[in-house]
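Missing here is one protein chain; the remaining ones are kept as they sit in the complex.
Then we have chain A:
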């Protein structure tokens, strides 16, 4: 059985719940990706759909979550392009959480990377079938027909709309020999498409999770222990119940799983304000548990001590100690970076309605399958009885990959036998997150008399993301540690890691481990350039060294020529070699992550001892660029995201409790601080790679490097607000 089938027969249509009467191309993504080479497909379980209706409208399923990543536009435009469809006839149907879609966890900047070929294939097949159908209808050879903008055109000039071909096309088998469009004929891929949802965003009609309403729905606010994993000792609900709109107060237990709710006291109310007010009125005594001693300031001192001693060797080539011994100059630096919170504009929230062993959820989730899995486990039911509807996400950044807030909604709904909406306050979001890790890093390098780097030691200590999945984990996972292995052409090279137990829930946040390793390696390389009395750009290009493919053991290889290219282009776009206005300086950084190459050159000045970023010149090589509008937007946004963490990003804990509260003390960059961001996308026919995250890690180090040029001071720790520089 082929992997992609024409399933327009009624029985199938009924099974998959789509309207009948149209061409539906369905593809088993999992089988397609894994078994296309061998042609093995034992079970037909369609998941990705293209549905062409008799009126010519085209519906394409999007199985990934929309959170500003533009995925509902990019993925569907790939199909539309290959199909020669008219973009104005396309609408998107958001998939629910279901194993049949293959991996749906919208993180890792991989939606286009993973689905590009599949979407192209679906589009190409549909186009070929439409040509066949028209040829049949007209009784002409297929090679006299071409597809163009929702029509099949015969060489004689006559044409027929796609919708009118549905009756014939539904009777056809899917082609096995696929002809793809020549990329030079792409109409949408590689162009600047607006978001397919832009109108709904601008008029306020887009439905985010928090906007979901059900009849008789209750709103729930949950008081959670200030200390991670603390539990309820006792509580008094008398005052809370007196508040107008508060209907009930119940305790919910913690579920000891990676994505398990923290537990606490839930206030059930008729509206959100009453729920929040009722929660304020609760009197709760907590058992704070073993994390009560967490003091992030002291913890940082311990982490730093650890990286100043030999650690666990993660990677080693040559002999760094020998290089250090023979060096003309040895440089050592220590970096300290704090926890960060995702703080998406839309707080975690979910609507759940449990009825017996069934549950329907509406939630802004990056990972509807994880949500389904957790709700299924909680209810002791089966996946077919739990539907996860994915709304728009008001930002995700990794926070909404963790469905703890969805399970909370299911717990309360089950307890009170009514539909509920759990809404986190901003304070809940800041204080009970899955934080970006805290880290100390020690770096040491040696230079010879000519200023060449002869040895490089990088030692990091940070709580691992794996501590969330396997409690007690106190060393980084291999992929976390190895992300420090920058492709510098240095003979003696060593990566080490230090012990670091987790005292809060550690999660992944936009660009993840690259935030800390991209920062330290870029700042340190700049420091070495100055120590060698060389220009940072020339020095860095030399450090990356010859054109070569690094063996990363990944399916997509790491090409140093592409890394150098983005750096050179960013410098060119910034006019790097031309003098800047007095008091302005450039800083640069370049980093490879999510299989993409990104460099940023930033223009910075100091005004009254405060940092001002004027321009950011970012260049990305992400292989084939699908939607350049989205890519540009993502890099503009990444500059702001990177600046927020560089300027203000710091989550601290005292006596186990997070000290920050809201956007007032966990600040974000605002418009008055925003630089002009100039984006260039490298033209490429390579496989498409990550876009959403790789623009972030270069920003903070580029700023630090510019500040050094201006002030002669090297800032190793973030955020800059700690130095009173912003």
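Heads up, the rule we're going with is that a residue touches a chain if its C-beta (ideal position, glycine included) is under 8 Å from a C-beta of that chain, and two chains touch if they have at least 3 such contacts; residues count from 1.
Criterion: contacts and distances are computed from a predicted model.
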(request) Quick one: find the hidden chain's UniProt protein name among "Permease", "Hydrogenase", "Cytochrome aa3 subunit 2" or "(2Fe-2S)-binding protein". (result) "(2Fe-2S)-binding protein"
(message) Touch as defined at the start, partner being the missing chain; which of A:54, A:226, A:395 or A:501 qualifies?
(response) A:395
(request) Tell me which residue among A:344, A:536 or A:697 touches the hidden chain in the full complex. (result) A:344
(request) Please pick, from A:360, A:373, A:636 or A:680, the residue that touches the omitted chain in the full complex. (result) A:636
(request) Among A:425, A:464 or A:624, choose the residue that contacts the chain missing from this document, as touch is defined above. (result) A:425
(message) Just checking the interface: what residues of chain A touch the absent partner chain?
(response) 66-70, 194-195, 197-208, 210-211, 213, 219, 244-245, 271-274, 276, 343-347, 392-397, 423, 425-426, 629, 633-634, 636-641, 662-664, 668-672, 674, 676-677
